[in-house]
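Of the protein chains in this complex, all but one are displayed in their positions.
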Amino acid sequence: MTDIETRIRDSFARQSMMQTLGAEIDEVSEGKVVITAPILPSSRQQHDVAHAALSFAIGDTAAGYAALTKMPDDQEVMTAEIKINLLAPGAGDYLRATGRVIKPGRRLVVVTAEVHAITESSEKLIAILQGTMVPVAKQG
Amino acid sequence: MTDIETRIRDSFARQSMMQTLGAEIDEVSEGKVVITAPILPSSRQQHDVAHAALSFAIGDTAAGYAALTKMPDDQEVMTAEIKINLLAPGAGDYLRATGRVIKPGRRLVVVTAEVHAITESSEKLIAILQGTMVPVAKQG
Amino acid sequence: MTDIETRIRDSFARQSMMQTLGAEIDEVSEGKVVITAPILPSSRQQHDVAHAALSFAIGDTAAGYAALTKMPDDQEVMTAEIKINLLAPGAGDYLRATGRVIKPGRRLVVVTAEVHAITESSEKLIAILQGTMVPVAKQG
Partner (left out) sequence: MTDIETRIRDSFARQSMMQTLGAEIDEVSEGKVVITAPILPSSRQQHDVAHAALSFAIGDTAAGYAALTKMPDDQEVMTAEIKINLLAPGAGDYLRATGRVIKPGRRLVVVTAEVHAITESSEKLIAILQGTMVPVAKQG
């Protein structure tokens, strides 16, 4: 595992929200991070499909860690802002969020993410995100 | 309780994600809905404050139900898109999201939400959201 | 005129796009800037009302200068990102954009703007914006 992947997996493991949602890191490469999550019985909206907050949570987190792959070791990442367009209901076996860096920078990193709903035979784009991550000095 | 408040509380009770996050409806009035949520040990990010997805979840839901107060009885609401700007860490006793309708419409309802972090002695604005809700025919 | 108003009016005068659109600064106060613009024959879309880019241009500029009122003298402001929701057609005698600071900061300033279409007897909210401004060292 590369150093950056270790850093990201350590940080991810400290995010209790990610455990609550059953999310896992699937891939870490430079400028790209993939996170998957099941559509747990506890993560749904009133029509029994994935809550928009699940797509947001893994999309935002994948985009944030994608940004972190472009930052120095002594930095962490925070979301300044992010927008999500929801394209289709979150129905399927699980969701997969792919975060990517569009423009790295010392002060701001512009990112996007795509969220797909996956079944054995299909994958459907259900949300797209576009946002801004900011580096912050690592704490503690 | 008004009819619309009953409808919103029924719908909210069917959203398992809201229970997972410990969220509750605090107020329903025409064009405005307030939702609160504790910062559960299971809703945090790596620095032990509220995960951005918690602010998103209750902000989006408060804004969506605010939109529903302006729709006919046979309609439900879906988020088309929403953007969140995060202003400060989610630290405090609990979070409170206030959703409001800016522009009702037959096809689109434009909404905003503010999320505050609350302690006994203070309340701090930690996120603002701006989005679009769409009416959909009620299912089932 | 206060120093900050002088700085803003000087900067505004160097923006040729603002002259092209006939825009004028109407008010500068701490954390708030108001800009107006006629709906020129040259600023329209295919139905002869104001082009969305006119609302964007004055909304973004009002929000940016509102941010500048909160920054040190040796700084300038740039838009990192901004989102516009369009609520109604831009029809009227002129447009008025009111930019406000929601959260000042050393590295990021979160802003909003409202754009109204004005006639002798009415004013109608036609667009809302929410965005992020960043301070940059003054050039030249």
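Order as written gives the chain letters A, B and C; numbering starts at 1 within each chain.
As a working rule, a residue touches a chain if its C-beta (ideal position, glycine included) is under 8 Å from a C-beta of that chain, and two chains touch if they have at least 3 such contacts.
Remember, predicted model here, so these are calculated numbers, not experimental data.
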Residue of B:A88, B:L108 or B:L125 in touch with the missing chain, whole complex considered: B:L108
Sole contact to the chain not displayed, among C:I84, C:I102 or C:A117: C:I84
Residue touching the undisplayed chain, where the options are C:A52, C:A91 or C:I118: C:A52
Interface with the undisplayed chain - residues on chain C: 11-12, 14-17, 19-21, 41-47, 51-54, 56-57, 60-61, 76, 78-86, 139
Chain A residues that touch the omitted chain in the full complex: 83, 85, 87-88, 102-103, 110, 112, 125, 128, 130-132
Positions on chain B contacted by the hidden chain, ascending: 80-81, 83, 107-108, 110, 132, 134
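Note that only the chains that are shown with their structure count from here on.
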Category of the chain touch graph - line, ring, star, complete, other: complete
Whole-Å gap between the CA centroids of chain A and chain B: 21
Whole-Å gap separating chain B and chain C, where each centre is the average of the chain's CA atoms: 29
Multi-partner residues of chain A (each touching 2 or more other chains): 80-81, 83
